[in-house]
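Can you read through this structure? Questions will come right after.
Only a single protein chain was left out; the remaining protein chains are all shown in position.
So that you can tell them apart, the chains are marked A, B and C in the order they are listed, and the count of residues begins at 1 in each.
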Amino acid sequence: MAGWWRRNPYFVWYMVREVTAVAVAVYTLVLLAGVVCLASGEAAWNGWLSAMRSPVSIAIHAALLVGMVSHAWSWFDIMPKTMPLLFVGGRPVAASAITRAGLAAAVVAAAALFALAWALRP
Amino acid sequence: MLETFKADVAIVGAGGAGLRAAIAAAEIDPGLTVALVSKVYPMRSHTVAAEGGSAGVVQAHDSLQQHFDDTVTGGDWLCEQDVVDYFVSQCTPEMVRLEHWGCPWSRKEDGHVNVRAFGGMKIERTWFAADKTGFHILHTLFQTSIRYPSIRRFDEHFVVDLVVDEGRCRGVVALDIATGRFVLIEAGAVVIATGGAGRVFRENTNGGIVTGDGMALAYRHGVPLRDMEFMQYHPTCMPGTGLLFTEACRGEGGILTNREGYRYLQDYGLGPADPWPRKKAMELGPRDRLSQAFWHEDRKGRTVQTPHGSAVNLDLRHLGEKKLRERLPLICELAQEFLGIDPADAPIPVRPAVHYTMGGILVDGRTASPLPGLYAAGECSSVGIHGANRLGSNSLAELSVFGRVAGEEAARCARTTPRVDTATLTRQAENAVARVRELVVRSDGRERLSTVRKEMAQSMENGCGIYRTGPEMQATCDKLAELRERYRGVKLDDTSTAWNTEWLNAVELGYQLEVAQAIAHSALAREESRGAHQRIDGFAQRDDVRFLKHTLARYGGAQAPGIGYGDVKITRSPPGTRAYGAAGEHAEAAAGAAK
Amino acid sequence: MTTLRLRPSNAPVLWLLFGAGGMLAALFGPMLVFVTGLAVPLGWTLPGDLLSYPRALAFAQHWAGKAFLAAVIVLFAWHAAHRIFHSLHDLGLPTGASSKLACYGGAALVSLVAVVALGALGF
Partner (left out) sequence: MSESGSKAARVIEIEVLRYRPGTDAEPVWQSFRVPFLDDTSVLEGLQAIKDDLDGSLSFRWSCRMAICGSCGMMIDGVPRLACHTFLREFFPGKVRVAPLDHMPIERDLVVSAEDFVHKLEGITPYLVPREARTVEQGEYLQTPRQLEQFRQFAGCINCMLCYAACPQYGLDPEFIGPGLMALIHRYNADSRDGARAERMELINAEQGVWSCTAVGYCSVVCPKHVDPANAVNQNKVNGALDWVKRRAGLKGGGT
């Protein structure tokens, strides 16, 4: 079985999907660091903020953004597989419709989050 | 060299009939050990391919009498009428039982089981599970059989002989295909449920495993094969492969047209074409009549040509995309994959191919053969309900009804049969093993297996096709005699023992040649036309004086089979005219008035 | 009839955490990364002082903000840990007790630290 996932493009995509977990993990640590800094006082927090502004951090976050978007996309792509058959008006709902609904929900959530940030701006 | 397994009941074949028998035996007496032997895993058995449905009277305006009449008329009065009576009375309970075991029958909105129309049936009484009825019945039976701990399966075990001692069947000898080892399965009673023999013909709807093994096993031990000349041609098959487009296509409203787009069946006593649909008329006439009509159209040059021979059009377009996908999904898939045709857009080219073996191992109404301890059920048997032509959807019902009977009878027999000395049985089994082994180790042959097989299949098609003549049948009989001789010189490429499928094919070919002989000689001797046996050499009429009889073919060793006859049990339906379409309606009206 | 010898599993709880984290990350992950990692640091589309100390503190001290941060960190951690652990298995890398400890133990540690830190921030 060694290297099995390289044998078939389908499996390569699967691995790409799984690797998005690394993006999630890294971002979790970034946030955790932020929270710990915040709890340690203003100086620590400002340290965290300036670290976030470093070019390295910007590059990392650009990559994380790609990872997160892939995660979101693949998450909703497989969502139909995790759900029982849905019927609307007596007709089964197509898998692609479920995926589209999921992606739409993600767009709405993202917009809401952005709106919140916008509303909280000084 | 030879293992022994002691069972009470041994069942050869795990298709619909074999599984039903095993369950019945296990239910009637859980203390009995049931050995269920099959050369393929049960769910691969050819019952899996049945598409259309299974008969059972359910509607208020239907009756057992009408199912009886359709069956006996359809069989051209060569049915055992007392057995048909029992059969029609048991179909519905068996279908309900399958439902209780989980069979996903198609339903009406109110939750009750739905039924559809079928060829030769006057009223809708065909239970169906989309167009995968056999598949669902087989898987339901197989999965249900797992409940019963007393059923011991021998999967992928190939039966090479019966053991018979002092005039009683005592068990079977089987080859474990994976290892090449043999096992003697001793039993108080043996049920054969090995299915049909359609693959002795070239173009057929049958799976590769449908090689008449069980028929040959019984036949070699002196049990007559009954009514073997009646081979059913199914009118709507794929040219070349012979794959089936179920009769349900026509049951749902599909029509047959020739190259001019004309519904030619009205020219052959099945009309008038309108109004449509009407039961037992036009496309819903019986299979033999439809296949014969094709033959005539072909002679008249009114068929369409395909790379695999001539064909007519099965037109489903007017049913519409939605109904096609819902009711005939498998058909849509077959047409799409094999022919690149979407039945919603274009008609499907079809031609007749061999489909069903009406005859088989002679058994009485309780599935007992003349050899004590030996029972048979399903397509391999001739219990007497199909006569000269089987009606579609009667055989899935048959294997449920008579599979159960066989299981119960065999269990009863096994309980009351004292066991005999194993040594004699072992000796017999060892002889059988040696005979089969000889095929692989033989070094002097030069004949190629596939050549003999192809010549047999072609010769059967030439001589025992839709229409038959004396000289052509004689030629086939001669050819088969020659092929049996040449068979003794077959040399295999493969001399190993594990998974040697060439070896299995060779044993099967031996079975097939003998069954083919029984078919051809039975056909030659029947000098009349009835049901699926149609002659155009001066015997075009039914002859009830000479031939209201069952043909009995008896094994003649290296020689041709001996042909004899047996009586037909007529209880209340004397032979009448077998008319369909408007003529049939008139005949029925007249009969109704006379009553 | 056969009886399969079954090993009961504690996977359901891990899977529930994985699933919840995955859903949260799919819904909010991209925008969180964008806001905290790109928009604010670059002062692009959002003001650069959006996350000044007092504002950040206020957010983390509000019960809703606190709950949101806790949920994101904890669930993201379990999501990532679960997937990474399975990827080790997929790649044929060791999946013994130490790998398990590294993945799930890591997630537990992250959760603990996050909860303690957020708790220390008070309301």
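The rule is short, and it goes like this: a contact is a pair of C-beta atoms (placed from the backbone, for glycine too) under 8 Å apart; a residue touches a chain by one contact, two chains touch by 3 or more.
Small disclaimer: the values here were computed from a predicted structure and weren't measured.
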Omitted chain - touching chains that are shown: A, B, C
Contacting the left-out chain in the complete assembly, out of A:Pro55, A:Pro84 or A:Pro122: A:Pro84
Options B:Val113, B:Met231, B:Ile348 or B:Leu548, residue touching the unrepresented chain: B:Val113
From B:His46, B:His67 or B:Arg250, residue that would touch the chain that is not displayed: B:His46
Residue ranges of subunit C at the interface with the undisplayed chain: 1-4, 6-9, 11-13, 15-16, 19, 86, 89-90, 92
Contact set of subunit A toward the excluded chain (per top definition): 1, 4-5, 7-8, 10-11, 14, 18, 78, 80-85, 87, 90, 92
Chain not shown, touching residues in subunit B: 40-41, 43-46, 48-49, 93, 96-97, 99-102, 104-113, 130, 132, 135-136, 139, 143-144, 146-147, 155, 178, 202, 207-209, 240-241, 243-244, 307-309, 330, 333-334, 337-339, 448-450, 454, 458, 492-494, 496, 498-502
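By definition in this document, only the chains that are shown with their structure count from here on.
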Distance from the mean Cα position of subunit C to that of subunit B, given in whole angstrom: 63
Computed distance of Cα centres, subunit B from subunit A, in Å: 60
Where subunit B touches two or more other chains, by residue: none
Set of subunit C residues in contact with two or more other chains: none
Of all residues in subunit A, those that touch subunit C in their complex: 1-2, 5, 15, 18-22, 24-25, 27-32, 34-36, 38-39, 42, 45-46, 49, 52-53, 57-58, 60-62, 64-65, 68-69, 71-72, 75-76, 102, 105-106, 109-110, 113-114, 117-118, 120-122
Parts of subunit C lying in touch with subunit A, wherever the complex brings them together: 21-23, 25-42, 46-47, 49-53, 55-57, 59-60, 69, 72-73, 76-77, 79-84, 86-87, 90-92, 110, 113-114, 117-118, 120-121
